[in-house]
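So that we are looking at the same thing, I have put the structure below in structure tokens.
The complex appears here without one of its protein chains, the remainder shown in place.
Now for chain A:
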Amino acid sequence: MIPVQFDYLAPTSVEEALSALGQHGDDAKILAGGQSLLPVLRMRLNAPEVVIDLGGIASLRGIRDDGDAIVIGAMTTHHDVRDHALVKEHALLLSKAAAEVADSQIRHRGTFGGALAHADPAGDLGAPALALGAQFVIAGAGGTRTVEASDFFVDLFETAIGEDEILTEVRVPKHTGWGAHYEKFVRVAHQWPIVAIAATVKGSIDEARVGLTNMGSTPLRATATEQALAGATATGDGVRAAAELAAEGTNPPSDLNGAADYRQHLARVLTGRAVLKAAGV
């Protein structure tokens, strides 16, 4: 199927895009890489009157060093996040997770900001962004504001981004030299994760961050596991004991791919694997 008719705007600056959003309000929809939006429009699950394409705004693309953080432009593709030297050095977990998104063709088009704004609970980038304590820079008519990852993800497909706002960039605090692994559980190629675990550790193990994908309506952190791992020695038994706590406080869905208790079981097993791989054991 093809989408219903819409008007197309291609602004070349964030200001222009914001004024178009302000003018058209909830009749308008932002287009980033289109890898989630176009399927929705083609299935006619949504029919905006105006589509505002961010593809022509050069300032939204690219990754830069900003002291204690790296800054990833919202329109940077999954492919570029996966391969960028700054990401590999300071936020290896994001590189590993970006490599697991969809397939090669979709990673060439889909964007970091688009995936996070879409906020699919099965999306592969939310849990790593949460685990790394990312900060979301959101622009609106009144200027920009910065939202912590813990406040950014609100619910299924819902974030702190307002209807007249645009996510412009994401600041990721440097985790230089931390080991990382993204353990994604799927049954067939290029599927969305049934459950996935984003783990990154300093040393083996001084500190640990563990994010959970598809274990609730938003990405979650396995805080009990993180606490149990801090200062622990990275042995198989020790890590697996800490991983037993990974499903605490989660509320995963039951669907065709698995029941909630099955997902909780997966979260415990996969957390053990992810942390051990992140620690290089």
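We adopt the following convention: a residue touches a chain if its C-beta (ideal position, glycine included) is under 8 Å from a C-beta of that chain, and two chains touch if they have at least 3 such contacts; residues count from 1.
Just so it is clear, contacts and distances are computed from a predicted model.
For the chain of the complex excluded from view, the name given in UniProt is "(2Fe-2S)-binding protein" [choices: "4Fe-4S dicluster domain-containing protein", "Secreted protein", "Spermidine/putrescine transport system permease protein" or "(2Fe-2S)-binding protein"]. Across A:I106, A:A122 or A:A160, the residue that sits in touch with the chain not pictured is A:I106.
Only one of A:G34, A:P173, A:G238 or A:P253 touches the absent chain when the whole complex is considered: A:G34.
Where chain A meets the chain that is not shown, the touching residues are 1-8, 10, 31, 34-35, 38-39, 41-43, 51, 53, 55, 79, 102-106, 108-109, 189-190.
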